[in-house]
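Could you have a look at this structure, given as structure tokens, before my questions?
Of the protein chains in this complex, all but one are displayed in their positions.
Naming follows writing order (A and B), and every chain is counted from residue 1.
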Amino acid sequence: MIRYVLKRLLFMIPTILLTSLIIFFAMKIAGGDPVKQILPENATVEQQENLREEMGLNDPLVVQYARYMAGLITGDMGESYVTGKDVLQTFMERLPMTLALGGSALIVACIISVPLGIYTALNQNTWKDTTGMVFALFGVSMPNFWLGLMLMLLFAVKWKLLPSQGAEGPEYLVLPALTVGLGLAALITRTTRSAMLDVIRQDYMTTAKAKGASHRRVIYYHGLKNAMIPIVTAIGMQFSLVMTGSALAEVVFSWPGIGRLVFESIDKRDEPMVTGAIILCCILMSIINLVVDLIYAFLDPRIKAQYSNKG
Amino acid sequence: MSEKKTVSVETLNEYKGRSLAQETWRRFLKNKGAIVGMAFMILLVILACSGDLIYDFQVDITGFSADLSESPSLDHLFGTDQLGRDIFARVIYGTRYSLIIGVGSVALGLVVGLITGSLAGFYGGFWDQLVMRANDILYSIPNIMLAVVIVQLLGKSIGSLLVALSISSATSFAKITRAAVMTIRGQEYVESAYAMGLPTWKIILKHIIPNCLSPIIVQVTLAIGSNIISASSLSFLGVGVPIPIPEWGTMLAEGRTYIVSEPWMCIFPGLAIMFTVLALNLMGDGLRDALDPKLKR
Partner (left out) sequence: MKRILAMLLALVMVFALVACSGGNNSGGNNSGGSGGGSTTKGEEGSIPGVQKTLTIGIASDINELDPQQQNDQINNNCIALTHQPLVFLTNDTNEQVACLAESWEWTDDTHLIFHLVQNATFNDGSPFTADDVVFTFEKAMDPDQSAVAATLQLVESVNKIDEYTVEFVTKSYSNELLAVLAGYPLVILSKAAYESGMDKPYTVGTGRYKFVEWKEGQYVKFERNENFWGDDPGQADEIIFKPILEAASRVAALQSGDIDVCIDPPINMLEDLQKDENITVETRDGTRLFYMGFNCEKEPFTNQTLRQAVACAIDRDMIIEVVLKGLGKAQTTVVNRGVWSFYDEMEGFDYDVDRAKQLLSEAGYSEGELAVTLYVSNAAPYTTIAPIIKQNVEAIGITVNIEQFDEATLKDKCQSGEQQMFLWRWNVIDRLDEIYTELFSTDYATNYHQYSDPYVDEMAVKVLTEKDKETRLQLSQDLQTYLVEACPQVPLYVADLVIAYNKNLQDTYLFGGGNHNWSWAYVSLN
């Protein structure tokens, strides 16, 4: 098991290296001239040259990349061109906000989807099934930001129930989490439904029923227990979607997370910030993926056995 | 969309025999949601193709009138926008852009995904490592951020939008193809074809790809939907389809400052996106159920 984790961690290195390479060069090409970004518009040519030399921008790109990677290893990812703040530090300040939003969105999604999935599976091919699935699909069929704007219109502007934007307490989390969560609901509902359909047909369910277990007990104890693995897998697979969804909701609700940081930095051509934030996102996602995999192993002894064999 | 369907049915006919395709079709028809979805998509394709017959781009779509910001009425079914352009006309005309972007980016992603996925699955080793690592990278960067960077790099146009969106779909296609190829590769009929000296590309084309079609068909329908949404999200972030093209996402982005005072500017393009993606999802779900051997009864 430990060997497996180590191996996975080792695999992360080339991933991160390649990502940083691609993003670094992409931003170098797309980012424009940083000197013009930092200096005021009326700076003299001499000033520009001095700064360029000082920042090492006259070196070949490869050298600049090597320098950047050397910095990355020691945790020095440069400073923002716009605010002059340390990139890593800014990212770490924003990270808890995105995790909080993503986490609560997942919880919202599960609260909606798992019961809905079970309900539709139990009523397969009836109008209840169709209605339930269409309902689940609504969330994924809308652009996330549009749903966010509509929710804001209703809850914050019309009914004044919830704050429209900001991040000062738990109540501020409700609308963004609902927005992202509804977008995730479809996939989890769908997975729950098909997993339950699978399980319902299994022999042990019939056996349990034959043995006289109550309907409720059969479904929730025997059924849900076995449907859990594909459901957790689906949730694990959603993390990329969670990040994407959160990023847009952050813009709509002024939630100070990573997504908003990246978009605003791209808009301002804040090259070190964009490069750094995306590389850090990549590291973060790799770690999350690893944790999700480990959770499967923990959940399912068969998978665990597989790892030990391989490892 | 209708084009995709006929291709799939034909190929299925050719390689798997009539009965399976008919069986699938029969089961698909049983799913009411899927039928509604398909009917809606067919309608959209017709609208997209006939847009030019009804409207003149210069006059009706980008040209403005004196009826600024009017609410929906009989004259203007969906109202008019801040420049007095008829929103109904723009939504109808915009169908083609949303569909082109959705279908085009998926097609691009499909080609790339099929090639890389089958290479990885068939040859294994180095190719597999290469493709899977590339997938890891793409999987670990949130798609939308990657797309924004790509559009920045290539400049704001429909072309760069297609490229940006196709990358995320390519990842999932490559994964599906690879998994399917790996299971099929070891089977006897493939090995015998190999033994008969058929060139590799022929084996991939003739035996392997047809066999992983069903998960791909499902993925195609779903990916078109999600790419339409992604495109609108990019427009919202200001890097999508340039004005004054009436793509739905661009219309949403333009209308969002008017959301309180002239909500129809935002609501109708939003509904257009929602119903289209809903239709695609219903179709995808229907196809998934119809193609899923486990659900055969």
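As a working rule, a residue touches a chain if its C-beta (ideal position, glycine included) is under 8 Å from a C-beta of that chain, and two chains touch if they have at least 3 such contacts.
Just so it is clear, the model here is predicted, and its values are computed rather than measured.
A.B. asks: Kindly state which of the options A:55, A:99 or A:134 is in contact with the chain not pictured.
C.D. replies: Result: among the candidates, A:99 touches the missing chain.
A.B. asks: Which of these touches the unseen chain: A:55, A:167, A:205 or A:283?
C.D. replies: A:167
A.B. asks: Going by the touch rule given at the top, which residues of chain B touch the chain that is not shown?
C.D. replies: 62-64, 68-69, 82-83, 156, 238-239, 242-244, 254, 256-262
A.B. asks: If you put the missing chain back, which residues of chain A would it touch?
C.D. replies: On the chain A side, contact with the omitted chain comes from 32-33, 36-37, 39-44, 47, 82-85, 90, 93-94, 96-97, 99-100, 103-104, 106-107, 149, 152-153, 156-157, 160, 163-170, 173, 221, 225, 228, 232, 251-254, 256, 260-261, 264, 266-269, 295, 298-299.
The criterion applied here is as follows: only the chains that are shown with their structure count from here on.
A.B. asks: Can you tell me which positions in chain A touch chain B when the two form their complex?
C.D. replies: Those in contact with chain B are residues 11, 14-15, 18-19, 22-23, 26-27, 29-30, 125, 130, 133-134, 137-138, 140-146, 149-150, 153, 157, 186, 190, 194, 197-198, 240, 243-244, 247-248, 251, 259, 262-263, 266-267, 274, 278, 281-282, 285-286, 289.
A.B. asks: Please give the residue numbers of chain B that touch chain A in the complex, ascending.
C.D. replies: 30, 32-33, 133-134, 136-137, 139-146, 148-150, 152-153, 225-226, 229, 232-233, 236-238, 249, 252, 256, 259-260, 263, 266, 270, 273-275, 277-278, 281-282, 285, 292, 294-295
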